[in-house]
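Just dropping this structure here.
All protein chains but one are shown at their positions in the complex.
Chain naming follows the written order as A, B and C, and within any one chain the residues start at number 1.
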Amino acid sequence: MVPAQYYLVLSAAIFCIGVFGLLTRRNALLFLMSVELMLNAANVNLVAFSLYWGNVTGQTFSLFTMALAAAEVAVGIGIILVLYRNFKDVDVTEATTMRW
Amino acid sequence: MAAPLQAEAPTWTALAPALALVVTGLVLIVVDSIDPDDGSPALLAGVGTAGALASLGLAGWLLAGGTGQPDTGGAIALYGDALVVDGMTLFFQALFASVTALVVVASYDYLYDREYQAEFYSLVLFAATGMALMAAANSLSVAFVSLELASLPSYALVSYLKRDTGSVEAGLKYFLVGALSSAVFAFGISLVYAATGSLLLADVYETLAGGANGLTGVAGVGIVMVAGGFAFKTASVPFHFWAPEAYEGAPAPVSAFLSSASKAAGFALAFRVFVTGFPLGAGIDWVLLFQVLAVVTMTLGNFAAATQEEVKRMLAYSSIGHAGYALIGLAAFTTADGGNVLGASMAHLMVYGFMNTGAFLFVALAERWGIGRTFEDYAGLADRAPLACVAMTVFMFSLAGLPPFGGFFSKYFLFAGAVEAGFWWLAAVGAVNSALSLFYYSRVVKALWLEDATAEFELGPTPTALYAAVVFAAVATVLLLPGFGAVIETAQAAATAVLP
Amino acid sequence: MSDAGSRPRLKLGGHLVPGLAAVALFAVLAAVFLRASFGEAAGFEEGASITASIGYAMFNVDTGAVSGAVVPAEGFVVAFVLIAVVLDVAIDGAVFLAKRDEGEGGGGVLADGGREIRDRLRGGDD
Partner (left out) sequence: MAGLFDYTPAVVLLPFLSFLIAVGVAISGRDLLPKGGAVPGIAATAGSFLLSVALAVAVAGGEVYNETVYAWAGGAVPGTEGLELTFGVLIDPLSALMLVIVTLVALLVHVFSLGYMNDEGETGLPRYYAGLGLFTASMLGFVVADNLLMAFVFFELVGLCSYLLIGFHFREPGPPSAAKKAFLVTRFGDYFFLVGVVAVLATFGTGQFAGPESFPVFAEEALHGEHAVNTFLGLGEETWFTVVGLLVLGGVIGKSAQFPLQTWLPDAMEGPTPVSALIHAATMVAAGVYLVARMYGFYAVSPTALGVIALVGGFTALFAGTMGIVKRELKQVLAYSTISQYGYMMLALGAGGYVAATFHLLTHAFFKALLFLGAGSVIIAMHHNENMWDMGGLKGRMPVTYYSFLAGSLALAGIFPFAGFWSKDEILYETLVHGLGGQPLLLVGYVFGLLAVPVTAFYTFRMVFLTFHGDARTEQASSPEPVGWNVKGPLAVLGVLAAGAGVVNLAPVRVLTGAHVDFLHGWLDAGFAELTVHHYEEIDPYSSAYIGGEATTVLVGAAVSLGLALLGLALAYKLYAVPTPTEHTAKLGSVRDLLYDNYYQDEYQVFLARRVVLPLARAADTFDRSVVDGAVDATSSVSLFSGSRIRRIQTGVVSNYAALLTLGLTVLLVLFGVLGGWLL
């Protein structure tokens, strides 16, 4: 059986790849995808430790995170759409009328 | 005395305040599908207000009847311990319902002649539902889902003015930081699950208190990340970056809603999760964590607020500062002290709910009238709208914590509680920050009353509902002066009952 | 957006520099996780149906009355009902945001087969 450490390091890696993506990409859609990666890192943990602890709480909850990710994307796409209509771009660093 | 009605009803009725909100939200969608062109905005606002007031009435009734409180058999756990209804739940639900009612009433005038009003009201009510459930969550799964239920409508509400670049930009930033934060929150939950094998707060507490079997580090990272999720919701440093822009760009009633109710919801959940879910001394000293967050948050918020030129943005930063004050509830928490500091923090959030909502609604009034956003633009407004300016003065002085207003008592109890718990330096930092805050709050008062108008105001007709909401919030802020005894007693009793 | 010259740009100096924060975060997480010690995994009972167990968990079914091996879990019915509302709200919000106001100019974005968006995407993505 694969040691539990591996899953944790794997999920940390996925999480940090997601973080890396949203720190270095300006495109709003890629930003969304990066967030999806981070949520999926959580799912890796949930499923892996479901087996470790011998209950399906984690597996069940991972379904909920997926559903929530879908809901978040729906709202996110809506906001990105109005962003595009107003700024004619989906670059997240374009919208800087408010600062300081 | 016969058993009160509350004790005889089936236990699920304890969720009535949240149910009232969600049903109202659904009714609004139905009304919209019958009349898609928003033909009668008064009907929509009326339904929304009625729902919020019904929720407030139910919460107050249950609270008064002792539902879920120690003298009637303690907290009511529902649906496999996923939800819990106790004094703290009802206290916060009453707070959310009050703010929702004020915001809905005020929005009637603010949304005058705009499209998509049914969507607006239903989103507000759904967000309020999410908050009400955050106050009742007893499991990390419900915590996460209800937090999202409160957040998703908020993102859309901030971007409500779809053709206004400020509103859209605010929505974008709020959404992006929010998505990042909820991912961090979810990852934190997964780590807590990894360390304990459960999502129920009571189980988590038990496992962590019994030593985490070599998984202390995993639990520690999880707890810090969960704290990050709450820090986002409460606009605490370093998860606060969305707040200045979101509050500034959003329609002012939405700013009021987010900065009062949404913030309080974050605290309600944080209080519950940390006090009943994470034992002190298991893996991480979260009291110290919140001390760091509290000091940094109040200092950053107040210092940045002091140098703003726009009233709304100043209020946004001041709202960050107040998150820092409320964090004292967790930062000065000790088991020996009982629920005193926690209760003081809850009472502060209650007072804050009224005074801060009122202040943002005054800004809404100014936006409705089309006068500018800076301090100078507000100059001399007292000549034209004396009553509203009296109300605004009350809010400002109360926010600053001057003696004759509700804000003084709540801050006083908060700081006194911190001193009593042995954290006098927290109180000292808070007092210094309050002193600084007086400077920028009084700038508003000075502009309103003492300075001459830079240009002629053309205010147009008085927006009655908005005006009424502002005045009502002011009356409530003043009434919390004599009524503060009852509020603090309820809050501290509720907080004491939460302790594991 | 007054002057393009004074607009704050993401100061990258090599646009991957902020990514170092993610690397640092990974280093910290990995350090913690590698120091953790784990016991033997409990595993699932032989012959238990995971799918069925998830179904029972989702609706708080009393598993004592169910025949066959069941993996235990806590009840998720509240979360289930809530997620229904969340999805409802998300649709509500997304549709409202996506709706085109009457008289809004600049049409054709959706009618050009997505070409304009695609160009934007390529341009926006450095």
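Note that in this section contacts are C-beta pairs under 8 Å (C-beta built on N, C-alpha and C of every residue); 3 or more make two chains touch, one makes a residue touch a chain.
All figures in this text were calculated on a predicted structure; none of them were measured in a lab.
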Missing chain: touched chains present in the view: A, B, C
Options C:25, C:41 or C:98, residue touching the unrepresented chain: C:25
Residue of B:43, B:77 or B:224 touching the missing chain in the full complex: B:224
Per the touch definition above, residue among B:118, B:180, B:366 or B:494 touching the missing chain: B:180
Contact residue for the chain not shown (choose from B:416, B:453 or B:468): B:416
Contact residue for the chain not shown (choose from B:61, B:241 or B:457): B:241
For subunit B, the residues touching the chain missing from this view: 172-173, 176-177, 180-181, 184, 216-217, 220-221, 224-225, 228, 237-239, 241-242, 244-245, 283-285, 288-289, 292, 300, 303-308, 317, 337-338, 340-341, 344, 386, 402-404, 409, 413, 415-417, 419-421, 424, 427-428, 431, 435-436, 439, 450, 481-482, 484-485, 488-489, 492
Contact set of subunit C toward the excluded chain (per top definition): 8-10, 18, 21-22, 24-25, 28-29, 31-32, 35-36
Interface with the undisplayed chain - residues on subunit A: 19, 22-23, 26, 92-93, 95-100
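We adopt the following convention: only the chains that are shown with their structure count from here on.
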More contacts between chains, B-C or A-B: A-B
CA centroid of subunit A to CA centroid of subunit C, Å: 4
Intercentroid distance (Cα basis), subunit B paired with subunit A, Å: 26
Gap in Å, rounded to a whole number, between the CA centres of subunit C and subunit B: 25
Of all residues in subunit A, the ones touching two or more other chains: 4, 8, 15, 52-55, 57, 61, 64, 68, 71-72, 75, 78-79, 82, 85, 96-97, 99
Residue numbers of subunit B (touch at least two other chains): 141, 145, 148, 152, 155-156, 159, 162-163, 165, 198-199, 218
Subunit A - residues contacting subunit B, complex: 4, 8, 11, 15, 18, 22, 28, 31-32, 35, 38-39, 41-46, 48-49, 52-55, 57-58, 61, 64-65, 68, 71-72, 75-76, 78-80, 82-83, 85-87, 92, 95-99
Residue ranges of subunit C in contact with subunit A within the complex: 1, 7-10, 15-16, 18-19, 21-23, 25-26, 29-30, 33-34, 36, 38, 41-45, 50, 53-54, 57-58, 71-74, 76, 79-80, 83, 86-87, 89-91, 93-98, 104, 106, 109, 117, 120-121, 124-126
Partner subunit B, residues of subunit C touching it in the complex: 1, 29, 32-33, 35-39, 60, 74-79, 82-83, 85-86, 89-90, 92-94, 96-97, 99, 101, 104
